[in-house]
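Got a structure for you, written out below as structure tokens; questions coming shortly.
Of the protein chains in this complex, one is absent; all others appear in place.
Order of writing sets the labels: A and B. Residues in every chain begin at 1.
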Amino acid sequence: MGQSSSARLKRMSSMIELINELWYLKRDLVSDDYDRALYRLAQEVDGRMRIHEYPTGEPCWTWRVPEKWTCQEAYLETLDGRRLIDVANHPLHVVSYSIPFEGIVSRQALLEHLHVHPHLRQAIPFVFKYYQRDWGLCTTQELRETLSEQNYRVVIRTSFEPGLLKVGEVVIPGESEESFALVAHLCHPAMVNDDLSGVVVGLEVARALLAGAKPHYTYRLLILPETIGSVAYLSHNEALIPNMAGGLFLEMLGNDSPHALQGSFQPGSQADRCLTTALRGLDTQGYTAPYRTVINNDERQFNAPGVRVPMLSISRVERRDSPTWPYPEYHSSLDTPAIISAERLEASKQLVLGLLQAWENNQYAVNNFKGEIFCSGYGIWVDYRLNPEGHRRLFEIMERCDGEHTIADIASELEIPFQAVQEITHTLNEKGLVRYSREPHSTRPARMQSK
Amino acid sequence: MGQSSSARLKRMSSMIELINELWYLKRDLVSDDYDRALYRLAQEVDGRMRIHEYPTGEPCWTWRVPEKWTCQEAYLETLDGRRLIDVANHPLHVVSYSIPFEGIVSRQALLEHLHVHPHLRQAIPFVFKYYQRDWGLCTTQELRETLSEQNYRVVIRTSFEPGLLKVGEVVIPGESEESFALVAHLCHPAMVNDDLSGVVVGLEVARALLAGAKPHYTYRLLILPETIGSVAYLSHNEALIPNMAGGLFLEMLGNDSPHALQGSFQPGSQADRCLTTALRGLDTQGYTAPYRTVINNDERQFNAPGVRVPMLSISRVERRDSPTWPYPEYHSSLDTPAIISAERLEASKQLVLGLLQAWENNQYAVNNFKGEIFCSGYGIWVDYRLNPEGHRRLFEIMERCDGEHTIADIASELEIPFQAVQEITHTLNEKGLVRYSREPHSTRPARMQSK
Partner (left out) sequence: MGQSSSARLKRMSSMIELINELWYLKRDLVSDDYDRALYRLAQEVDGRMRIHEYPTGEPCWTWRVPEKWTCQEAYLETLDGRRLIDVANHPLHVVSYSIPFEGIVSRQALLEHLHVHPHLRQAIPFVFKYYQRDWGLCTTQELRETLSEQNYRVVIRTSFEPGLLKVGEVVIPGESEESFALVAHLCHPAMVNDDLSGVVVGLEVARALLAGAKPHYTYRLLILPETIGSVAYLSHNEALIPNMAGGLFLEMLGNDSPHALQGSFQPGSQADRCLTTALRGLDTQGYTAPYRTVINNDERQFNAPGVRVPMLSISRVERRDSPTWPYPEYHSSLDTPAIISAERLEASKQLVLGLLQAWENNQYAVNNFKGEIFCSGYGIWVDYRLNPEGHRRLFEIMERCDGEHTIADIASELEIPFQAVQEITHTLNEKGLVRYSREPHSTRPARMQSK
């Protein structure tokens, strides 16, 4: 997992530079700005990104690819022509995928189509109505409160036309066809933490993997529009699904909250055990929570029936009971480069690489020994009088090296970090006492079970 | 489960009418009055009741059918001929299956054979000594306290003769030979809530099933003397046992206590999961409790070794720690029509039909979809901003429709009513997104399990 030599890939922009360059684009699901952003990102991986295209109307399991949507113009005026809201001032002023509308509407009728943020008075909310076929504008609570006239003029000029939904895929081939998916979505216009932060971290991780030694697993970074992008990709690549051993969704990685690792639908999977125990060793501030209890994203499509890939998610999210969950500026015009930092993006990138390193290393520990090891003889004795905790841990790990437990299984059982187990198993491996295996290989003597 | 058209069966008597007609009969295990009651009940199902006869002495697994027992006369007199207790005044004045006895006994000797109720001062208790071969009379605490003479005269004229133990069976044939048993006992003389209330509810349920469309399962109502009736029937119908997928014992359904659904010996069975989750949706006052913790009846024979039918029981029973558990008038002469109501019998009948409806409908939900469903496209979207609970539930149920979970499995896992799950799966079924299957049919992609 060569983090060291990522310089071999031509470096063009830092994560922060990419964010500054791309964040304000109107990256709606299928849109010109979405495409611009994706092609720009592709440049960062030196031709290694393949772009899948799915035309409007294309069936994707129970879904269909939506039209390309463009907003030419959208504003609200008083009848005497005073312009109050204008999408030219901020892309979020129009509901994403709003249908076109033009006319004089009463104040009352307007308010039904004019969205504000539930608690941020000065923010424009992010509202999308991809499939509801409604029109709408968005503004601040402050502006809405000033609306006292009887009637207003609304102009929303949008077009729905055949287009191509695009999914960017960077494959890092491994020794095995078994794969691990990294997924981030790119379709949140003019916002940063959600969702561009996950995209740039994913890209940096992919760059590091590409630059490193060939891994065991094949890794696959997918950059896509939320939900429909995952469904489009999976439904057109069904043959890959049986080989997907795990995955991680990336999002909200620049703001100032602790890392939250959300488990998959299959909490006993190796992916869950490995990543949750590895987090303990990588970020003591981080926390874990079950499926669907941190935040919902594309991992839902991967975990869903008929797919059932154990995909976790990593994000920086406040605890669920916080009044500003998942973070204060969520889905609003305040989600700007100001709320993220390069340090936090870098820390998240390192965390993800650390999780993947654990994933690579998670194998069955098979004992070449029987009985307890002669620790003094192998120079690995820990004196219980001096370090009782270290002594106990050495033996607790050693006695689970039996070809039936992976490193993650041992760490889960002992409720300790993956890395603490790996440190011991690697020592035992170096001494020739333990070998690693991708398959279970029980060394338990066959014993009659009769009474 | 056609509750609607039960009129197709000739109606003769309401549940209350049957109770008023039959309750005071001396329905001892094998007795003329038991037979009278059973034949009268048979008239209510229009020739659909088959009556099985097992002669006295017939071996039934480890049991033998007892003799027919008749009490011609039983009384207690002072030596000067003042009659204090007389079975002619109430059938419970004699111990059921008392042996004959006639003689002068001391007050002390009498008291050893004279039973009173432990806490009801004015009630005659129900005492039975089917296999102990003892004589006995029963009376009120009040009367016993007046007994101050040295000696008394006891006359108990009973006879034990060869007879026929009778089990009434009403079969409602289903599409499948897999069956579900409804069981109630009829052998509690001159009492109502225990046990006649369960019998009449069972009969009404059978009438409703007979009048309805052909069900999937075969249903079998058994009316029998407690314990020995079940053993006699099961031991003579062993070939049916492997097809018995579940069952429900019925009793104490007229009094004023909440419904108690007692689980079977196999709490993970589909019968247990289905009925306990269905109760949640049918009776919010009802409660569930494990096997043997509510009240013991014939379900014990069905759950026993070598039979192992998961049979639950439904009754109206006070919580176990109540001083008047299971209900105040239990096993006494105060268990009369006065303590039950037609409304409660009807409510219990509807509850049982509701439980059976869930049982009929409990199938594996097999996804015709992969990934998450395009809810908007199918018109089943629940807006998480307006109804977060409904949104979450829709997805939690949808993601468990995988051919490995029955409706009851999903409801158990989510700790919600069976009906709440069924509402969603039925919608998905109507949309062609889910199909039902009586067999599991996993749709999980085969995945390498190596590390």
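Here is the rule we go by: a residue touches a chain if its C-beta (ideal position, glycine included) is under 8 Å from a C-beta of that chain, and two chains touch if they have at least 3 such contacts.
Just so we're clear, the structure is a prediction, and the values are computed from it rather than from any experiment.
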Hidden-chain contact residue, picked from the options B:Ser98, B:Thr139, B:Thr158 or B:Thr227: B:Thr227
Which residue of A:Asp32, A:Glu396 or A:Glu423 touches the chain not shown here: A:Glu396
Of B:Gly47, B:Gly81, B:Pro305 or B:Gly379, the residue in touch with the unshown chain: B:Pro305
Identified contact with the non-displayed chain, of B:Glu73, B:Glu178 or B:Glu396: B:Glu178
Positions on chain A contacted by the hidden chain, ascending: 367, 369-374, 376-378, 381, 392, 395-396, 398-402, 433, 443-448, 450-451
Sites on chain B contacted by the missing partner chain, in the whole complex: 61-64, 130-132, 178, 227, 230-231, 234-235, 238, 241-245, 265, 270, 292, 300-301, 303-308, 362-364, 406, 437-439
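Definition applied: only the chains that are shown with their structure count from here on.
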Centroid spacing, where centroids are CA-atom means, of chain A and chain B in whole angstrom: 54
